[in-house]
Each structure stands twice: as structure tokens, then as C-alpha cells.
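One structure below.
Right, chain A next:
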Amino acid sequence: MDQPMLAVNSLNSGYGKFQVVFDVSFNVYRNEIFVIVGPNGSGKSTLLKSIFGLATIYLGSISYMGRDVTKLPPHVKARMGIAYLPQTDNVFSELTVRENLMMATYTLKESEARDRVEEVLKIYPVLRNRLDYKAKSLSGGERQMLALAMTLVRRPSIIMLDEPTANLAPVVAKDLLKKISMLRDEMGITVILVEQNARAALEMGDRALLMVSGRVAYEGPARSLLQDAELGRRYLGLR
Partner candidate 1 sequence: MIEGLLSIFTLADLLDIAVILIVVLALNLMAGYAGIPNFGMALFVFIGAFSLAGIGTRVALLLTSIVDPGFIDRLSRAHLLIAKTYNGSLKDILLYGVAGDPMVNRVAAPEMEKIVSQDLILSMILLVTVLGAAIILGALMGIIASFAAVRLREDYLAIVLLAFSEMMVMVIFAQTDVFVGGPNGAYVVKPWPTVLEDAVKPITPPGISSDLMIALIVSLLVLLLTFVYAERIANSPMGRVLRAMRDDDLVIATFGRDVPLTRLKVMAVGAMIASIAGVLYATIRTPVVASTYDRFTWTFVPWAMMILGGMANNWGVVLGAITIYVGQRLIYYYTPSVFQAMVPILDVISRLAIPLILSSTVLIIILLALRWRAKTDLERRLATYTIIGLIGFVGSTLILAVSIHYIISNIVYVQALLPKIFLGIVIILVLYLRPQGIMPEKPARTLSRRELKEILARESR
Partner candidate 2 sequence: MVLPSPEFLVYSIAYGSVLALLCIGLTLTYMVTKVPNFAHATLAITGATVTLFLLDRIYYSLHPVRCPGCTMQYVTLYLLAPILAFIIVGLVALAEYLLVLRPLARRGIGIIGLMIATLAFDMILYNALSLTLYITPAENLGRLMDAPLKGFDVGVTLAGVNTSFSRLLLPLVAVLLAVALHMFLTRTKFGVSLRASIENPNLARALGINVDLAYMVSWFLAGGLAGASGALWAFMIESYKPETAYLILVSVFAGSILGGLGSIYGALVGGFLIGLAETIGLVMAQNLLQLLLNILGLTVTVTITQYQRFFSLIIVIVVLLIAPQGLAGINIRGLLARGGGLR
């Protein structure tokens, strides 16, 4: 395996004085789908937030493409190609789809912005029909798609998704996960996916991380974790 795209070393983080992540280390390689699973409260979301810079890091380091990015603020990381898609509040509900995409391309030149929006609308044609609708009137799945579109428009190299299928109907969730696979397959984007729905995520993932109570319980191929009866049963509700 070549050098990891993202390397997390002995990360200890939390919110303020409240520590949630304890000594977590893992690597994410280029062009793979890296899945993070675990029971509720195991620190998965906090882990993503810490990598992006939205939580307090006590100890440890994060390196991206060989560079140490531990102390960099979120907007700098964003400009480096790291995208973070939170679970909620990831679109502007009161703005239309068109306006949301306009905001996503805020820092780009007019012509560049138009091209990229076109690009993204080709990938998610559903949004084209909804351009002048307010984001809050979109269905759950459409909204997540919009959020994803807003991230893609900035051509990130790596996207971190925090439970994107939460609150979505199973059919819609499956469709969304398929679209997420496409990110790797057709756009060459590396994906870190935190998911509550362990089975579906592990089925599409390449490598996985199992987090329990803020610590790493497993790092390795996703398939193996899926087949591991012991861990699967105890922590993931898999039979």
C-alpha cells in the first residue's frame, strides 16, 4: 500500500473538557471508501469533527497527504480539498436549491461556478427539477443529495460524511449509498463514511473502523468485519 491519504495518529479529542475520543489511530488510502461504524455514542461523529477541526484535540496528530494539519482551522482544510458533510444543518433551508448551489460556489469566478454547477446537476438530475424550490421543501433524500452536490461543486479530494442516511427511508438510503459509491468509482474521490446502518455501509466499503466507547475495536477490510460474527453481533446488531 502506498502512503495513506489521511493518517490519524493517537488522536484524543472531545468537546471542551469532555473527552470522547481516546487514542484513535487509523489510515485512509486514496480512492477507497473507509467506513466508520459502532454503537451509539461511540464517538464516530466526534472523530470526524475532530479531523475537520470542529472539536477540541487534546493529543495526537492528523496528517493529510503527508502534511500535518492537526492545528489548521476548518476553512483552511476546506481549501485544501477536505470536505465535511455534517448530519444536519448541511443546507440552507430557506434558500432555493439554485441559491444553495450559488452559495456553494461563492468563492469561485462566475463562469467557473456555472460550469461546476452544471457538472453537478448532471450527476444529480433530480435537483434540476427542483432548482427554484426552497431547500426545506425537499424530501430527506433530495436534501442530502443537495448537500452532497454542494460539497462536490468544490471538487474535494476527500469527503467525510456523517450519517448521511439517517432519517431516510430504506429505499432512499440505498440510493444515496449507491450515489456515494459513485463518488469513488466515477470521480476518484476518497470517502470516509460514518454510518449507523452498519450492514449496508460495510457492504459497500473497502476498509472499516469499528469504534466502541471512543476507542478502536477493529481496523481492517470491511468484508472481514461484516463476517466477524463476534464483533458484528456484539456491537453492530448484525446476526
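As a selection rule, all candidates are chains of the complex that A comes from, given by their letters.
Observations
Here is the rule we go by: a contact is a pair of C-beta atoms (placed from the backbone, for glycine too) under 8 Å apart; a residue touches a chain by one contact, two chains touch by 3 or more; residues count from 1.
Note that the structure is a prediction, hence the values are computed from the model and not measured.
Candidate 2 is the partner touching chain A in this complex, chosen from 1 or 2.
For chain A in complex with candidate 2, the residues that touch the partner chain are 74-75, 78, 84, 89-95, 99, 102-104, 106-107, 150.
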